[in-house]
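All protein chains of the complex are present and in place, except for one that has been dropped.
Which chain is which? They are A and B, in the order written, and residues in each are numbered from 1.
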Amino acid sequence: MSRIRLEVLQWYALIGGALAWTTEHVLGYFVSDGGCSRQVAHAGLWGGLLVGFAAAAVAAAEAAAITVYRSTSSAAHDAPGPDGRLHFFAVAALVGNVLFLMLVGLDGLGSLSHLPCVQS
Amino acid sequence: MTKSLRRALPLVGAGALVCLASGCGGNQDTVAPASPQEHSITKLFWVMLGGSTVGFALVVALLWLGYARRTRPGLPRNVGDRGATRLVVGLGIALPIALLIALFVWSDVFVITSTAAPGRSSTSLAVDVIGHDWWWEVRYPGTQVVTANEIHIPVRTRVYISASTADVIHSFWIPELNRKIDMIPGQTGHIVLDADRAGVFRGQCSEFCGLQHAHMAVSVVVQSTQAFHRWLDANSRPASSSEPGEQAFLGAGCGECHQIRGTAAQGDVGPDLTHLELRSTLAALTLANTPANLDRWIRHPQAIKPGSRMPDVRLSDADWAAIDAYLRSLR
Partner (left out) sequence: MTVTTAERSLATLERVWQARPGVLGWLTTVDHKRIGLLYFWTTLVFFAFGGTEALLMRTQLATADEHVIGPGGFNELLTMHGVTMIFFFIIPMTTGAFGNYLIPLMIGARDMAFPRLNALSYWLFLGSGVFMYSSFLVHQAPNAGWFDYVPLALKRYDGGLNIDFYALGLIFNGVSSTVGSINIVTTIFKLRAPGMSWNRMPLFCFAMLAAALSLIFALPALTMDCVFLELQRKAGFDFFSPPGGDPLLWQHLFWIFGHPEVYIIVLPAFGIATSIIPTFARRRMLAFPLVAMAELLVAFIGFGVWAHHMFATGISTTTLAFFAAASMAVVIPSTIQVFAWLFTVNLGTPLFRTPLLYIGGFIVFFVLGGLTGIMFAAIPFDQAATDTYFVVAHFHFIIFGAAVFPLFGGIYYWFPKVTGRLYDEQLGKASFFTVFAGTLLTFFPMHIVGLLGMTRRVYTYDSGLGWDVYNLIETIGGFVLAAGILLILVNLIVSWRRNLPAGRDPFNGGTLEWTIPSPPPHYNFAVVPTVTSAYPNWDAADRAHDVEKLAHGESVLADGHQTPTSTVNDAFADPVADMPAESPWPIVVGVAVTAAFFMLLTMHVLVAAAFVAITLLALTGWHADDEDAAWPPSRLARANGWWGMVLFVAAEATLFGTLIGSYVYLGFRNVQWPQAPIAKPHVLVPVLLTAALVASAVPVQLAWRAGRSNRTKAAWRFLAGAFALQLGYFIWQVHDWVDAIHDAPPSRSTYSSIETTMLGFGHAHVLLGLLIDAWLLVQLARRFTPYRLVGLQSAAFYWWAVSVISVAVLLTQESVHL
C-alpha cells in the first residue's frame, strides 16, 4: 500500500470516528432539543439518520484502523516514524473507534427509545 | 496506627451500610424509600453499589498483589506482557463496555420511565409548589387553599406536583418519595408524589439559592384520604379570628408581605398565614411552631434567619403580645 494511502487511512482512523461522533452528538442534541419548538420537523427521523451516518463513518474508521494495523504489523510500536507512528496510532484508533461506536449506539438507543419532548 | 485503621475501616463501612439500609437517619433519607418511584431508585443504587464494591475489591486486590509480589517480576502463573495486555483489554475495555451498556439500558431506558414527569391524566390530585427566597408556597388548584412549607397529600394517591419559582433557581426534593426537580424561572417542572405509607417526609431546597439556602426545608405530610380532606376543608376557609391583634398586625405593616384571607392583609412576599396554627413549623422548618418560638421568630427574624426577607420590626411589648395572640388564633 502506498505511503500516502496509509497516511490518509491512519489519520481518518484516528480522527474520523471522533469527528463523526462529535457531529452526531452536537447536532443530535440540537435536533432533539429544537424538535420541541417549531423549528425542527421530523426530529426523530433526523435523529435516526444522524445515528445511521455516524455509525457508518465510525465503522469505516475502525476498518481503516485495521487496514493500517495489518500493513504496519512488522513495526514495533516504538519503531522510528513513520512506520512506528502509523502502527502506534492504528492500535490507538482500534480501541478509540470501538468506543465511538458504543457512543453512537447508546446515543441512538437512548434518544430513540423515549418519546420526544417529554420532561425527564 | 495504619494497621488498626485498615482493620477498622471495613467495620465502619459495614456499620454505615447497615445504618443506611435500616434508615438510621432522619426522615430525609434517600435510601429509605416510601414510594414506588423511590423504591426503583434505591434498588438501582444498591445494585450499583454491589457492582462497585466488587470492582473496587478487584483493584485493591491487584494493588495488594503488586505489593506482596514486589520482589518477583511477572504475574502468577507466568503471565507475561502479552497476557497482561490481554487482561488490560478484557478488564479495561470489554468487560466495562458490557456492564455499562447493561446499566445504561436498565437505568436510562427503563427505570427512568417511572421517575420521569407523569402525565397529568395518570394522577388524581394536583399541587403547585412555588419556590421563594427562602420558603415554599403551596397551592391546591381548584380550591382556595394556599399554605407554606407543608404539603399535605393522601396516601397511595398519585399527586401531580408542578414546581416553579418566584425568584431564583430552587430545587424541590423529597428524598424518600422521589427524585428532585429544579424550579427554574420561565419553566415549570413536574414530578409525581405517590407515597405508599402515611408519615411526615422532610425535604430541602437542593439548588444553591443564596443566604438562607440552608433554611429552606419543606415537609410532606402523607395522611389517610379522610384526614387529608378534613385538612383541605379546614384550610380552604378564610380566617375567622376574634382576636383584637389583627389591627396591631396590620398596623405593624405585616400585611404588606403576608396574606391572611378574609382580612386586609394581602401581601405576597411572605407565606400566607390564614391558617398558621395548623402548621407544625415556622420559617420553612427552621423552628417548631410553639408559642415561644413564634414570639421569638416574629421579634427577631434576622437573628434566627439572617438575610431573610422578614425585617426586624420595633414594637411595644403590648403590640407583640397582641400579634402573638392573633397569629395563634389563626387555625
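We adopt the following convention: contacts are C-beta pairs under 8 Å (C-beta built on N, C-alpha and C of every residue); 3 or more make two chains touch, one makes a residue touch a chain.
Please read these numbers as outputs of a predicted model, since none were measured by experiment.
Of the candidate positions B:S40, B:T123, B:S219 or B:N289, contact with the unshown chain belongs to B:S40.
The missing chain, though absent from the display, is touched by one residue of B:G119, B:P141 or B:G210; that residue is B:G210. Summarising the interface, chain B meets the missing chain with residues 1-2, 5, 9, 16, 19-20, 24-31, 38, 40-41, 44-45, 48-49, 52, 55-56, 59-60, 62-63, 65-67, 69-75, 80-81, 84-85, 87-89, 91-93, 96-97, 100-101, 103-104, 106-108, 111-112, 114-117, 167-169, 171, 173, 175, 178-182, 184-187, 189-190, 202, 204-215, 217, 285, 306-307. Seen from chain A, the chain kept out of the figure touches residues 18, 21-22, 25, 28-30, 32-34, 36-39, 47, 77-82, 84-85, 87-89, 91-93, 95-96, 99, 102-103, 106-107, 109-120.
Everything below uses one rule, namely that only the chains that are shown with their structure count from here on.
One simple way to say how far apart two chains are is to compare their mean CA positions; for chain A and chain B this gives 41 Å. Listed in rising order, the residues of chain A touching chain B in the complex are 95, 98-99, 102, 106, 109-110, 113-114, 118-120.
Within the complex formed with chain A, the chain B residues making contact are 93, 97, 100-101, 104-105, 108-109, 112-113, 116-117, 189-190.
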